[in-house]
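Each chain you see keeps its place in the complex, though not every chain is here.
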Amino acid sequence: MGPRRGLTGRRPAGRAASGRLPWVLVLPAVLGLVFLVLPLAGLLIRAPWPTLLARLAEPHVLEALRLSLVCATVATAVCLLLGVPLAWLLARVDFPGRRLVRALVTVPLVLPPVVGGVALLLVLGRRGLVGQWLEATFGITLPFTTAGVIIAEAFVAMPFLVISVEGALRGADQRFEEAAATLGASRWTIFRRVTLPLIMPGVVAGAVLCWARALGEFGATITFAGNFPGTTRTMPLAVYLALETEPEAAIVLSLVLLAVSVIVLASLRDRWVSAP
Amino acid sequence: MSLRGRLIVTRPAFRLDLTLEVAPGEVVALLGPNGAGKTTALRALAGLTAMSEGQISLDGQPLHVLAAEQRPIGMVFQDYLLFPHLSALDNVAFGPRCQGVAKAEARRTAAALLERVGLAGHAAAKPRQLSGGQAQRVALARALAVRPRLLLLDEPLAALDAHTRLEIRSELRRHLADFDGVTVLVTHDPLDAMVLADRLIVIEHGAIVQQGAPGEVARRPRTDYVARLVGLNLYRGVADGTGVKVGELLLHSSEHLDGAAFVAFPPAAVALYRTRPDGSPRNLWRARIDGIERHGDNVRVHLDGPIAAFADITPAAVADLDLTPGQQIWASVKATETHAYPA
Amino acid sequence: GSGEPATSASASAGGEAKEVTVFAAASLTGTFTELGKVFEAAHPGTTVRFNFGSSATLAQQIVQGAPADVFAAASPATMKTVSDASPASSPSTFVRNKLQIAVPADNPAKVDDLKDLTDTKVKVALCAEQVPCGAAAVKALDAAGLKVTPVTLEQDVKATLTKVELGEVDAALVYKTDVIASAGKVRGIEFPEADQAINDYPIATLAKAPAGAAAQQFVDLVLSQQGKDVLTKAGFEAP
């Protein structure tokens, strides 16, 4: 996997002859990669390979995995729906207090997840500020339901989306938006047909972060949505319980989660992550 | 008057202040040196640059209160700004789509326009797969596709090759002839300006220095920039009868004038002599050769002296006279070839 | 009393198919899951749903209106949080847990008793004072009149145990149940002062438990001899 070898690879519309790779970049990059991936090696070594398959066949593992994937994906969709417009607002509309709002967006990141879960309970719980009203008016209760898992995950993961998309928006050349305006495009049309396609790599990056974070989310979920098999027990919660009883199983479950997420992310086509 | 307005844009170290009045169907060319404010004026008309003061009305309706997307404009940018993620066809279809035209219909319109600018074969190409000139033509088609009331063209032909330029210019001319809206065109090419525009407006340092019909401007330039644009030697002096005093030199012309005046003559009217000639030309002075360069079929000689001037002579004459930079020489212009008019 | 407990988690459409929702401390995961199966077998048509988590988190959830029928906590303090906020049946202690010294299987620091932990060369992990095992550890050390400087104060007993398992520390004070659950990866050493630091696990049904009588039946099962057998097998002590 040494990046050096890669130089032989073809670069579609690339430079005639690539210059030497600068070691001052490649060295820290490889170091960084090793740092991120090596602990995985640790897990792989500790994993109880002989019993692995047997464990995987257990139905509750698949159940938890399915729940994790569904919830993380729905949560990512929710984040995209709400977060991309929020990023646009922060990047393109100059309103007073914008800097403060931008900083507030990071709140769920800084809040320890368990406290985030408590905060969600305080607001959306049955006795919470909004939860009370939701239950009285619509008969909806969110805690301890699958919807609650999605909300907890979305709450924790949305800042990643918002902040990366805002970064992408600020990096994008606004003159294309001007050109679109001269063609009679409303701000919404501009956003949809010009801005969004141009910042797609940033949105995809944000969505990847968001999805991965949602997939791994534990603290807020267990606090807000509880830990009921089938409805709210996602893989990280299953891992937590497995740690209580058999640590090896916890490693297996983690590896399963990792493998699935790596497969999903690796199959993202390069097209999605590249500028037009 | 269909377009009427006063445009004021203030920037540190630059101020644009123009009064524009353009009739329906009229094509106005904005000319001026680099950095004169032409692009800024177009951007203000388009609503892309905020005016610090002033107002614009189009067909009697105030324009400056509208956002860019609400103005009935079409604009070609100096650097095209084609949407990189859309094909040439979709770039052109973008405007009609925004106006609510159905997709198939918009694409048909776009295809027809691409055909007209000679790019039917590149409809599916992404902007980065187009050459500079191809991109510029797509940008032109894109601006025309919205059927604007006000067409703003920022050097729309600059990247075209001579051949294509001729064709696109004719195409554009036909289009503009049928067009009853207002067109404001920025160009550096005098020929484009002459061919396409009904009226020239010359801007320097953000202000209008001359305007009028192309022929009028070409015959009676009022600034150095315009004079060079139309290829004349131009001087400002004080007239007294048929003589105009320019610095130390008295230039004779056939017109009678008094007071501040311009006097102009074409470089081809300048004759050069190694020794003082003894003939009819009334205007004669001693000059120093500052530079010599090919200029089309002729040779252009830069002259220094009491007045700076260009002289166009044939290569044969250069050889005969054995001209070299630095040399002292006599220059003359017949009074009938000089043209004097009030400043 | 505000808020009828919702039926979303413990849906009981008719009267026959019942559901008992049990909020239990994570350390009870193994034993309670087993007891749940026993209960379901004994009461056909009734299912038991467990919500395992940290006792404090569970208490928060119940205070915020979670639809729980039964709460089994790992410490009387968390049970008190719940009974203070909304009336619960009077809690009864169903098991107790005793501390042991846990050392890695090869016992590299040669720890034999509590006194050895005071050696500064021995790396010791304790639970934080805020969590039950930490409170118990403090009591035990006080009783022994020893002062131990740990390298870390862990957030729960499992984390403490992990440190021992991986050999990051040479010794830790954990519950006997955890030593047993580790299946030989750590060795437990009993010490006399542990008796002064017994941790009680209380269990109670909650007022207005949606499952009503079934909730009490589950508590009864836990308190029964059958329940005791399961729990003591895992290393808990009968109260």
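Per-chain residue numbering starts at 1, and chain names A, B and C are given in the order in which the chains are listed.
One rule holds in what follows: a contact is a pair of C-beta atoms (placed from the backbone, for glycine too) under 8 Å apart; a residue touches a chain by one contact, two chains touch by 3 or more.
Keep in mind that this is a model prediction, so the values were computed, not measured.
The stoichiometry of the whole complex, written in the labels shown, is A x2, B x2, C x1.
Everything below uses one rule, namely that only the chains that are shown with their structure count from here on.
Chain closest to the overall centre, judged by the mean of its C-alpha atoms against the mean of all protein C-alpha atoms: A.
Put simply, the C-alpha centre of chain B and that of chain C have 87 angstrom between them.
For the pair chain A and chain C, the distance between C-alpha centroids works out to 33 Å.
Look at where the CA atoms of chain A average out and do the same for chain B: the two points lie 55 Å apart. For chain C in complex with chain A, the touching residues are 2-3, 6, 8-9, 26-27, 29-30, 49-53, 57, 60-61, 64-67, 158, 162, 165, 181, 183. For chain A in complex with chain C, the residues that touch the partner chain are 114, 117-118, 121-122, 125-128, 135, 141, 143-145, 222-223, 226-229, 240-241, 243-247. Here chain B touches chain A in the complex through residues 46-48, 67-75, 77, 81, 83-86, 94-95, 97-99, 126, 142-143, 146, 152, going by the rule given at the top.
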